[in-house]
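Removed from the display is one protein chain of the complex; every other protein chain stays in position.
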């Protein structure tokens, strides 16, 4: 993906020079191995600082929520779907954006650069679904990938095994909220975990509170999560919290045929009612 | 103070002898990284680690700590009385902490033990603990302790300093507590004090990362505060709590009550200045409701306000954890250099 860099810089420089946008949101080279730092450049001369490689794990859509300027944003497949989500949810308008699409071949796992990050290995939307410019030719989408193998493994367990599985999964969580803050969907001015009148969830490290936090956050992302993996990439304790969101993604797909963020023309299933919505869960 | 040689084949035996007199804490592999935990009766500290993910500050300053309990049930004879939460301040020892983490605790003590106020929870824990350090012979790439008033063989805050010399550890007792600890383990063979100097020099030479903070004290706080670079530097920050929770010198906490029916407990939990609600006032006003303000606050506190207030150097020991773990690659080293070199336009 190194060949993308030239095109990204060229496009960014041009857009800033001719005033189409006031800033470009992308990545600059990190100071630590296997990391890049999200950055915003406002000067065409700084376009040289932009980079693109297999360490661009964070979701840049997270950085444009609620902004008012004209922005160019460098978006891989999952990022572009989150931009669609933002447009549907009125957090940014389409007219403000120039989307520089990046057909993505996957990010590497930050702990094991020999392999792809878990969500990238089963990605079926590598090409941006919405873009104004492309920095390379579209790549072939992966077919015949089983996105829900891990989910099915847990579904097959009995109740106590499931409980223990998640207890073990969440055992290292320190409530740092890196996952929530890296997530482009989590933009509530006051998150439910921050409320204290009433206090919905305890703020300490009690395992029940930790579980409730992850469970509820995942629930708030249902029908919206694009499996960009920024949450797991951000987590300093390497917790695999996508185990919650993948289950919801599978259910949304099975129940409603829905995949988040593919088009601005359809409302998500939790936002709309159709007469043939499945009602098996209602007594 | 004594210098003791501990043959490694007596290590496990010594640890076992200590268990009767101390609760032991040490680095243990948990999942894919080392972290400090209380050692069970068959665990020994795993000293083959570079550094832990979280610092040992949790031994003295737990992330979630009950302060007192209360009952509102009028049939309870002690209703409406605040009762101290049960605590265990029996002697404990942290075995195998790095000198940077030990100095960090000494820095944090300046906050919790002042003329005006002495935090009972923190101080009781601290004073009950014996700190047994393991010197770093192989510092990692992100360590910059030598630029932060510390070093791989630094002794501040430790009761014992161990140096790994192949088939034995050489242990230098630095305080009486340290001597008591070594005696309780049954390690008494005399060790060679002269190994420390050359090993220290060798370890310090391995630290390639240098951060310059020499000008910070003389810079004007207001000039740094109003510097134009904060918005750009803070762009990538996602305002989580990773840096604050992993930092051994961070000490902020939040107090919350948790009630269940008629009973409740007042808890104190680690808090992070990076979160949006950290400075939310009761009136609803929030002086730091924007990301760059909170970001600026963190680095001004660590690198400027603390320097000015205590004149003991940076509120940072160069452990490098925040650099390694920040999801957005915010790097305190580059920010320190930027602040240090900043000249306000006149």
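Letters A and B name the chains as they come in the text, with residue numbers starting at 1 for each one.
The rule we apply is simple: a contact is a pair of C-beta atoms (placed from the backbone, for glycine too) under 8 Å apart; a residue touches a chain by one contact, two chains touch by 3 or more.
The rule is simple: contacts and distances are computed from a predicted model.
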Protein that the absent chain corresponds to, by UniProt name, given "Methyl-viologen-reducing hydrogenase, delta subunit", "ABC transporter permease", "Spore germination protein KC" or "Cation:proton antiporter": "Methyl-viologen-reducing hydrogenase, delta subunit"
Which of B:85, B:123 or B:209 contacts the chain that the document leaves out: B:85
Options B:64, B:129 or B:163, residue touching the unrepresented chain: B:64
Where the unshown chain meets chain A, residue by residue: 151, 154-155, 159-167, 202, 204, 206, 208-209, 211, 215, 218-219, 222, 244, 247-248, 251, 281-283
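Criterion: only the chains that are shown with their structure count from here on.
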Whole-Å separation of chain centres (CA-atom averages), chain A against chain B: 33
Chain B to chain A touching residues, read off their complex: 30-33, 35, 53-54, 63-64, 141-142, 232, 235-236, 238-242, 245-246, 254, 256, 258, 267, 269, 272, 275-277, 323-325, 327-331, 333-334
Residue ranges of chain A touching chain B (in the complex, touch as defined): 30-33, 35-40, 58, 62-63, 111, 171-172, 174-178, 180-182, 190, 194, 196, 199, 202-206, 233-238
